[in-house]
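Notes follow the structure.
A single protein chain has been omitted; all remaining protein chains appear in their positions.
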Amino acid sequence: MPRFRTRRINKLLIANRGEIALRIIRTARALGLHTIAVYSEADADSPHLAAAHEAHLIGPAEARHSYLNIQSILDAARAAGADAIHPGYGFLSESPEFARAVDQAGLIFVGPPPQVLAAAGDKVGARQLAQRAGVPVVPGTETADAATARSFAVLTGYPILIKAAAGGGGRGMRVVHDESALDAALQAAGREAQAAFSDGRLFLEKYLTAPRHIEVQILGDAHGRVIAMGERECSLQRRHQKIVEESPAPAISAQMRATIIDAAATLAAAVGYQNAGTVEFLVDGDNFYFLEINARLQVEHPVTELRFDYDLVAAQLAIAARQPLIEPPPPRGHAIECRVYAEDAHNDFRPAGGSVLYLQLPAGPGIRVDTWLAPAIEIGTHYDGLLAKVIAYGADRDEARRRMLAALDEFVLTGVTHTAAFLRDLIASEGFARGEFSTTFVSEFLPDWRPSDETFKAAAILAELAAQSGTAAPARRWNGAGAVSRRRSPWEALGDFSLWSRR
Amino acid sequence: MPRFRTRRINKLLIANRGEIALRIIRTARALGLHTIAVYSEADADSPHLAAAHEAHLIGPAEARHSYLNIQSILDAARAAGADAIHPGYGFLSESPEFARAVDQAGLIFVGPPPQVLAAAGDKVGARQLAQRAGVPVVPGTETADAATARSFAVLTGYPILIKAAAGGGGRGMRVVHDESALDAALQAAGREAQAAFSDGRLFLEKYLTAPRHIEVQILGDAHGRVIAMGERECSLQRRHQKIVEESPAPAISAQMRATIIDAAATLAAAVGYQNAGTVEFLVDGDNFYFLEINARLQVEHPVTELRFDYDLVAAQLAIAARQPLIEPPPPRGHAIECRVYAEDAHNDFRPAGGSVLYLQLPAGPGIRVDTWLAPAIEIGTHYDGLLAKVIAYGADRDEARRRMLAALDEFVLTGVTHTAAFLRDLIASEGFARGEFSTTFVSEFLPDWRPSDETFKAAAILAELAAQSGTAAPARRWNGAGAVSRRRSPWEALGDFSLWSRR
Amino acid sequence: MKFRELSSGRQVEVQLQQQGSTIQARIGGAVAQIGRQLLPDGAMLIEIGAVRVRAFAARAADSIVVSVGPHSFTFVPLKASRGASRSGLANPLVTAPMPGKVLKILVAEGDQVEAGQPLITMEAMKMETTLAAEGAARIKRIPVSEGQMIDAGAVLIELSPLDSSKP
Partner (left out) sequence: MKFRELSSGRQVEVQLQQQGSTIQARIGGAVAQIGRQLLPDGAMLIEIGAVRVRAFAARAADSIVVSVGPHSFTFVPLKASRGASRSGLANPLVTAPMPGKVLKILVAEGDQVEAGQPLITMEAMKMETTLAAEGAARIKRIPVSEGQMIDAGAVLIELSPLDSSKP
């Protein structure tokens, strides 16, 4: 049967941007593949271009004309002679149309086949599938017109959750706490869903007030083999988007862990899953509920990679080439990921933009940083604001947590408002150290969070120093032209410096 | 017995500089310790100062007045209220006098006790110890006056190897291929040994022409427990100093591996080893010979850390606090380290210095970079020229090797002549890929090594571009003062740029 | 100089008192000292209590951006006295916190609004954000319209104090 012959991938186009494009390029280069980047006009200076062997412009800043533009991406693939396309996450990664178009263009789509994407992408259908497979789901509806919503709410009681049928990443999601807010929420969610997925359909679920969000990594090959490889705890969220993930999940019983991993494998087999994906669950006390299947590489995949010593992107490429799945070794140690966003934690995580004026990234034993940050680049607000994933690995949770704290202390980025300090304090909190938290933890922690008074005052003093620096000559260290002169910085304009630390 | 009570370490002084000072500080910070850096006048801008909680000047550039100055370091420890001192590697790390002085000052020395340091440091005595323990040693002498040398050479035949009795790191080591060179080599080696160790004593060994250099990590606690945790292959050397290390050692039999690890554990137990150390062996066909015990943390310790998921610095601190040894898990995967030196591979690895004018460090899955490189710092030639250790970890040797290649391709450092390109080509060589090499491999590979003609010509063209850039305004990105302007670089002065990659 | 920190909304007045190896500053009525050391890359090590932190500051378009370790701040210089502060209205301008699109304008010129009342909804990065009144005020002017693309900092609504009789 031809379906079981392996295919060769030599030239890989990465239909994405930011940290995930760089991460995929790195594995592809290590595998000896020729890598092809694509970029929008807004990303002409973006580091993922420089990392690839070649780069192709696919359109203007607006995603639907570039990173969501199937034709433009296929044109670039044809021009570059690509034989495979990796979609990353977000953008077209879960689009059955895109997977089908790639296939029809004679190229390999590095992801699940279109019918699996369609099955997973239909959130309502996936709920039905789970029910048939005997996996519990959160009580809910299959549609969400105003009448259905009202009667569902009467039946289960508020709060209820509005979700997009084509959803993902928290878009089109709304919690409704009482009937007065219902209509406005339905309308806003519908608009958001329509804008994000070109599909305004919604459905409803009972809103669990303080569940844990736990998911399972799945992998399936072209030969019918499906495995589930460990869980990730993803309860720390803001705006229904994850900001901290870890593996293994702390404080769930061995039995719950086994049950969930089993359910994920069952569901993956039921949809004939191929390539990498994730099955998400909510855990509420002794109950667990299927949430959805994410038919793509997940943002938080590195925590699984570190625990299992297994390159998931390499596995995706091997599976796409129809090679048989390689069994991962048993897991070891503990990994935590913190997502640093260009957002203002003080103001409902409002998106921020700017230029990278100063950058120091963390490093050290057990620290991995997946990022597209680089000196002097512009951080726009056209796309998702993920700047960097700081991932800490340790022999146990305590070592990973302590390494993460030390790493976030090393994270210095000036020019863009970002969430590193918030994450640092979140990780330092007693609740996180105990591992006892639910999806409400971030919103409970947030209101009282603020920098120490000393930190604020020091910052104000530095602002005054910078304000007084006037027309100080620019730093000449990084000039790349002429002789290297001594550093000049705003501080220096203020007079004589002696080393404070020479005691 | 008071000896078995644990001691508490709160404030740790790191009596070292460069990458190892940063690496120790990172683990110490993650453990919640207060860290104290020391520095010479030449290192006033060195990154290890900024990484610690406080920093103390200990003397002028010359090491014997600063990093080798026991009194100055103890003064700093007293001023800072340190309760422990980690010596790193090199400098005072293997000095019994220093360990004794630290002890007498009422502080904890993070390393073996003085008597173990003395036993390991006496290379001739260590050979005798090995012989008594039934571990084979390379045929040799215990002294090296001219008469002894001549008669030893007559007996075993040339080449013979001159070594420093107090030696380490290739200092005071000379290969002598015929009698005419013997006297000059003995004198030069004696001078070098005297300068490096204040001890000019030498001894002789039969020179094995193409052995493998394989070493074993050992750990011993204050309660008499000693373990050997895996081997490292360190045959790739220039000037008798390692430049590439890996674990596990490729192409040795399981039996040889077990025999060597066993011999290391036996020797460690025989000297009553405490803290972290290394037992070095030469392997020649089916024979193996004890070489020496390095009673310190080794430069190449990260390859063991990655395979065993075990923080050796944390273990050193725990052992120094008299806690019982924690058993490492079984090893997993494969790790390779490449040492990037400020040296000119084209000219016998001559030391180089300069300023860091441009820097891009590698990153990505499985990549760890231990370095003190940072934008704009000065690289002097006062101390050892190690700039960075690029460490690649993978599920197997092939993945680690391919990740290393991709990582070295990402390594860009302008302003200091360095060895990254040489290492890249060494790792890419067929001999390395096969894992079949001995200590002669680097010197066999070196003569034919040079950049491709295309690379040389491209560099020359860029030199011409930079020469023509004249008085171009400096780059203003990193100025930290005034509004952020568009980049200016030498290239830009040359006229209109359009994106080459926009096809 | 007097600053407003944009994220927290905190106002602070700083006067540097002396330049030397230690920064002396009068801040919030007290005198603070910060040890400092210049680093080769243009950053600075500062000492806050017993802790040493890497810090950097630079002037951006209308503000000064400052990092103190992982913390990021944006300070906007304030004039010593301002019309708005006289009227008791903290900020008479509602500005766009990020670039995006005006989705819905929820008030009309002349309306009287309460503290917390939603004024305008904008969309950025496919998310909706609703801006609300910081205090009671009257809507003076709305210089944008629904559907309009706007830059960060663009004035969306001008407010006037309630005691002003003119709309």
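The first chain written gets the first letter, and so on, giving A, B and C; residue counts start at 1 in each chain.
In the analysis below, a contact is a pair of C-beta atoms (placed from the backbone, for glycine too) under 8 Å apart; a residue touches a chain by one contact, two chains touch by 3 or more.
Since we're looking at a predicted model, the values are computed, not measured.
Shown chains touched by the undisplayed chain in the intact complex: A, B.
Annotation: of B:139, B:329, B:353 or B:431, B:353 touches the absent chain (contact as defined above).
Note on the undisplayed chain: of the listed residues B:155, B:210 or B:463, the one touching it is B:463. Of the options B:56, B:402 or B:418, the residue whose C-beta touches the omitted chain is B:418.
The chain not displayed touches subunit A at residues 45, 49-50, 52-54, 374-378, 478-484.
Mapped onto subunit B, contacts with the missing chain fall at residues 171, 188, 191-192, 195-196, 239, 344-348, 350-355, 357-358, 360, 381-385, 408-409, 411-418, 420-421, 423-424, 450-452, 454-469, 475, 477, 487, 489-492, 494-501.
Throughout what follows, only the chains that are shown with their structure count from here on.
Our note on geometry: subunit A versus subunit C, Cα centroid distance of 29 Å, whole angstroms. Annotation: 37 Å between the Cα-based centres of subunit A and subunit B. The centroid of the Cα atoms in subunit B and the matching centroid in subunit C are 50 Å apart. Contact of a single residue of subunit B with at least two other chains is seen at positions 49, 54, 375-376, 478-482, 484.
Residues of subunit C in contact with two or more other chains: 37, 40-43, 45, 52, 54, 56-60.
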